[in-house]
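Removed from the display is one protein chain of the complex; every other protein chain stays in position.
So, chain A:
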Amino acid sequence: MIPALLETHQLAVDIGGRRVVNPLDLTLNTGERLAILGRNGAGKSTLLSTLAGLRQPATGCVLLGGEDSQLIAPRIAATRRAWLGQFQSDPFGSSVLETALTGRHPHLGRWDWESTRDAEIARSALQAVGLQGMEQRQIHTLSGGERQRLSIATLLTQAAPLYLLDEPLSHLDLNHQIAVLELFAGAARDCGAGVVMVLHDPALAHRFCDRALLIHGDGRTEIGTVNSILTAKNLSELYGYPLRQIEDGSRRCFIPE
């Protein structure tokens, strides 16, 4: 049996002594897409970095490909999951292509230099996010949205079977928001990738994910299919603001009252 891409057992997450996620059991298999929603400061990012193995769980464990994320060598972990962080600071200059190539690191030996094949992978990743022709640009000349797409391209070059995305849509215009979500939905459908993403728009979560995990910030979490869990009642309670649900065919959208 192939182990699940991601599994948690009795996972608890603390931020500064406050428990934000109480025992959570979660399994993500190939091709599945999970949205994480919650208020600011509810612990979405902290949970995501814990799922990536970048942070130690308070209790319980995270399994990446069947192995405890705290026990796998960082390099092996990097071939099992790709993590998109929320913040990029670039104190040193670098070109767009060089930055995209950093995703190849876990696939290269200690003395290897990036090959032409790696460069091809990076170029096609840049193309996938609409940054073709910008390979030689310096990263500090990019706009916020372009920088975000570059981070996503770097993630694609990493070629891991599981994507953990912390607000992948930040700084993106509407057109690129949908393009990025289509990209990951396609990766899940065609390549069997698992996708976990922190989103702020329940409508997009409903349209592009199979399941949703709501984080209330006091330890309570709810998980279920998007149809069952993304309802006006649940979301109004989650965000502490009344929302109205509007249906359009199979799509669902929520507007603040």
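FYI, contacts are C-beta pairs under 8 Å (C-beta built on N, C-alpha and C of every residue); 3 or more make two chains touch, one makes a residue touch a chain; residues count from 1.
One rule holds in what follows: contacts and distances are computed from a predicted model.
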| item | value |
| --- | --- |
| Undisplayed chain, where the name is taken from the UniProt record, one of "Bifunctional protein PyrR", "Gluconate 2-dehydrogenase subunit 3 family protein", "Iron ABC transporter permease" or "Cytochrome c-type biogenesis protein CcmF" | "Iron ABC transporter permease" |
| Touch criterion as defined above, residue of A:Q10, A:T59 or A:S94 at the omitted chain | A:S94 |
| Residue of A:V20, A:A77 or A:L235 touching the missing chain in the full complex | A:A77 |
| Listed residues A:R18, A:H140 or A:R251, member touching the removed chain | A:H140 |
| Touch list for chain A against the chain that is not drawn | 49, 52, 54, 73-79, 82-83, 85, 88-95, 98-99, 102-103, 105-106, 108, 110-111, 113, 138, 140-141, 158 |
